[in-house]
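Here the complex is missing a single protein chain, while all its other protein chains stay put.
Per-chain residue numbering starts at 1, and chain names A and B are given in the order in which the chains are listed.
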Amino acid sequence: MGAYELTLVAVVSINVMLALGLNLITGFCGQVSLGHAAFFGTGAYAAALMAAAGWPLPVVLVAGGVTAAVLGLLVGFTSLRVREDFLAITTMGVGFVFVGFVRKQGWLGAEMGLTNIPDHGLGDIGFILMCLGLVAAMAAISAHIKRSWLGFGFAAVADDEATARTLGINVPLYKLAAFVIGTFLAGVAGAVYVYFTRFIIPGAFGFTVSISILSMVIVGGVGSLWGVIVAAVLLTLLPEFSRVINDYKLLLYGALIVLTMRFAPDGLAGIVTSLSRRLRRSET
Amino acid sequence: MTTPLLQVDAVTVHFGGITALERVGFSLVAGELLGLIGPNGAGKTTLLRAIIGVVAPDEGRVHLAGRDITTLSTDARARLGLALTHQIVRPFRSMSVIDNVVLAAGHAKTGSLLKAVAAVGRVAEERRAGELLALVGIADFAQANPAALPLGALKRLEVARALAIDPKVLLLDEPLAGLNSVEAERLAETLVRLNAGGITMILIEHNLAKVAEVCARLVVLDNGRKIADGATRETLADPAVVAAYIGKEAADART
Partner (left out) sequence: MLHVELVLQGLVNGSMYAVVAIGLTLIYGLLRILHVAHAGLYTLGAYITVLTTNATGSLALGILAAMLVVGLCGMLVYRLLYEPMLERPPYVALIASIGLFICMEESYRIVFGPYGSSFDMPRLGERIALGPISIAAADAAMLVGAIVLLTGLAMLMRRTRFGVAWRATVTDPAMARSFGIDTIKVRYVNFFIASVFAAAAGSLVAVLNNLVEPTMGSVPSYKSLAIIVLGGLGQVGGTLAAALLLGVIEAYGTIYAGAYLDRDAIAFIFLIVVLMIRPQGLFARGS
């Protein structure tokens, strides 16, 4: 693998981590978040400060996750107050406030960002292996949650909160859990991003990033684990493979969001499921 | 006298300027099957919703087994043993029929986050859910999506799902409405049998003949107020109750 391929693997890994985290919140638990980049950014800034202060890599990764999860918990509380489209614009607001705040903070480098981030010391291959390991771990966590009773409860909360309550499910606690876990993953992704670029600016965590992550989750099929992973990989790689697609990357993401919402609300996963059902029916 | 299992004291509920319930109180001893009747708009559904906590009463208290549950959330009340079937069915539409019941049967696991995240197996809950679906007579629909079910089957799904949380007190909001007479007869028998087996129930039902057949005691609401409470036969003969029903029917007949 050349340096370019290694870079691609790292970028894809980070996007898959972000998509998996958002999928926990929006896919499993049904809480629409349009501000996922804020948690990514929180994790990244926390990690950058810790790494610059000389903390070792594992501590920095965990610190990135925990800091993002603390913000995630706070934002999770808003989901107890507002729902659906209101929650969507609240989380969007969190994203704008995050960027608007960081831009003006001298201790976070303001517009110039943070640059004095040390090398991860793993070597190129080591770093890539770490990325892949983290992706595998996060996919495993997601798969476990989906199979567990927690995931079952999330599905009930996403479907009908009031009825879930009458069955003894503590809906607020479930929502907070989804936000904490999902934003923790985003924070870890932020820490990985910091070691990868060794330079962060507020603009890297703006609204378009939130929307890009959301488009991966939506195109993959909200709540579907493999669908989201496939979509995250494809949507990250497509712009890399073609200069033309790269120039029109946002147009592609926007168009995919519109088309998926309009014609295939269950995304790739939904299309595959209905195709395989049709195949099976024509066989019998 | 034993402590009542469920005690409702002077519960008042306002919706905007309308008083849906005004100082309604009654108590329920373990093992009872109480009929809750009254003309349309009397406040029966609101009373059940206030007991389970979906509606917050403006005044009054609710006690379950001697414990004040007035300020508890609906899910906390469900974990203490209250279950509700909805008059207008509310299945989880993203799940199969049996998964609706499996989820409820796993209440011991979903009731705590730590247990929920650690527990994966569903075998026992699936068996229990299968039994309950058979009990209410919709085992054939187990794998179907609720969207594909007729109303009568969805009403029975409500009952199966509520039973799956092993309630001490089951609040039944017109479970028999929407069923054909054979289905209604069978479900009523099932409820009586479950009641004999130890589940205390409150049943809202419009068919007075059916209520008289099933319930030993009635509470009657009219215009948000309790107008009668007592043994079924005497209550149905109570002039106030007769007036509430006949007055309503006379008024309905005029329009």
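Things to note:
Keep in mind that, in the parts below, a contact is a pair of C-beta atoms (placed from the backbone, for glycine too) under 8 Å apart; a residue touches a chain by one contact, two chains touch by 3 or more.
In this text, all values refer to a predicted model and were calculated from it rather than measured experimentally.
Every shown chain touched by the omitted chain in the complete complex is listed here: A.
The missing chain, though absent from the display, is touched by one residue of A:N15, A:S142, A:T166 or A:S215; that residue is A:S215.
Within chain A, the residues in touch with the undisplayed chain are 32, 34, 78, 81-82, 84-86, 88-90, 92-94, 96-97, 99-101, 103-105, 207-208, 211, 214-215, 218, 248, 250-251, 253-258, 261-262, 265.
Please note the rule applied: only the chains that are shown with their structure count from here on.
If you average the Cα atoms of chain A and of chain B, the two centres end up 42 Å apart. The touching residues of chain B, counted against chain A in their complex, run 52, 54, 73-76, 78-79, 83-84, 86, 90, 92-95, 99, 102-104, 106-107, 109-111, 113, 115-120, 161-162, 165. Residues 144-145, 147-150, 152-153, 155-156, 158-160, 162-171, 173-174, 177 of chain A are the ones that touch chain B when the two sit in their complex.
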